[in-house]
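Working notes, beginning with the structure itself.
All protein chains but one are shown in place.
Our next item is chain A:
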Amino acid sequence: MTIGRRPLLAAPALLLAGRAFAQGAAQGTPIKVGSLMPLTGVAASAGNSAKAALELAVELINTPQPDLAAMPLMATAGFPAIGGRPLQLVMADQQGNPSVAQNQALRLITQERVVALTGAYQSGLTLTASAIAERHGIPFVNGESVATNLTERGFQWFFRTTPIGPDIAAIYMEFLQQVRVGGRPVAKIAIVNENTEYGTSIADVIRRTAEGRGVSIALQIPYAANSADVSAQVLQLKEAQPDVVIFISYTSDAILYARTMRAQGYRPPVLIGDNSGFSDDSFVQSAGDIAQGLINRSAFDASRPGSNAFKINALYKTRTGREMDDTTARIMQGFLVACDAINRAGSTQPAAIQAALRATDLKPEQLIMGYRGVKFDAKGQNINASVLLVQLRGRDYVSVYPADTATAQLELPYKGWE
């Protein structure tokens, strides 16, 4: 039986090899890297964007990309330090369920024999899936989950590239400090946050960071997400007249706030909208015109021609027809860091990859994200993860802070509809 089957198996392999030879692509047994993403369920659209980005990453790594030579593994085909073997992505659907995430992590480790895992999008699922990787001694690189406790567990095999709550709060405070030096008052800060996990946790960390720097939050207005009316909250702001307002809202609320502020003619001098709802394309399309000068955070800036982010975004756009968003880019960055470590390990041994991850020291020009770099502390958190601030101009966000990576000049005060 076995002998009879071999020629059959060999035929497609030969075809593949022929194609690979023609393109100068990687050769040898593929090295498998697993990724756990929500391909079904409520977060399926994010998971499928990530899937497209990771498939793009595999294609770029497996074929020489002279245009992206600044990034690790791009100039060559496959893993040059491991005999040029190609990369193979094994995607698994975690279905938004913590138990399924564990099953799939176990399957990828024991059945598919992946050498490293990435994912798993929602913080709770990253938590359970990485516990399986930890027990089996397989490196787990996360690029997107922000729950602080993930890197507080004392794990030896868990690494995270994304900035987390404290990093976000820190950039807001540094930015406001600079605005103050620039001559604008920023003493009176108001936070308006939706009252579930996202809004509450970000508001808390901003408050703690501010207080740690001797700045007090004058006013905090929590509200129920998906409100039908927010005029009471806007009136409250209008009366208090804060110097800075920070919104932490999902899309529908973000749009509603922009419209209500327009209706009541209220414009704070500095308006910050924290990522989520304000980064959503539907916010920009439907309320962008009345929120000019809004400041938002992002760590992915594809607006500078010639940058890695610009090129990757262009490739992603031809593939999917969509712009790459911040979350997708962070997921892709985590995956690329894992692949770079595998190559530097020069082996598919888990311990060698773990050691390579610990020795990771990537520079800004080697990344697609606008981080200061990638370097892990003893807990596995990227100490060079950083956030950019962008400002809404027309229907585009342009990068305005920090100054060294900015592509446009910061414009204050907030213009709104003018």
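In this text, a contact is a pair of C-beta atoms (placed from the backbone, for glycine too) under 8 Å apart; a residue touches a chain by one contact, two chains touch by 3 or more; residues count from 1.
We adopt the following convention: contacts and distances are computed from a predicted model.
Q: With one chain of the assembly withheld, which option in "Fe-S cluster assembly ATPase SufC", "Branched-chain amino acid ABC transporter permease", "NAD(P)/FAD-dependent oxidoreductase" or "2-oxoisovalerate dehydrogenase subunit alpha" matches that chain's UniProt protein name?
A: Options "Fe-S cluster assembly ATPase SufC", "Branched-chain amino acid ABC transporter permease", "NAD(P)/FAD-dependent oxidoreductase" or "2-oxoisovalerate dehydrogenase subunit alpha" narrow down to "Branched-chain amino acid ABC transporter permease" for the missing chain.
Q: For the chain not shown, which residue from A:Thr40, A:Ser227 or A:Ser303 touches it across the whole complex?
A: Going through A:Thr40, A:Ser227 or A:Ser303 one by one, A:Thr40 is the residue touching the chain not shown.
Q: Per the definition of touch given earlier, which of A:Lys32, A:Arg153, A:Arg304 or A:Arg358 contacts the omitted chain?
A: Candidates A:Lys32, A:Arg153, A:Arg304 or A:Arg358; residue touching the omitted chain: A:Arg153.
Q: Could you tell me which of A:Val33, A:Leu56 or A:Ala92 touches the chain that is not displayed?
A: A:Ala92
Q: Need a quick check: the contact residues on chain A for the chain that isn't drawn.
A: Counting only chain A, the missing chain is touched by 39-40, 44, 90-93, 95-100, 102-104, 106-107, 110-111, 123-124, 127-128, 131, 134-136, 147, 149, 153-155, 195-197, 200-201.
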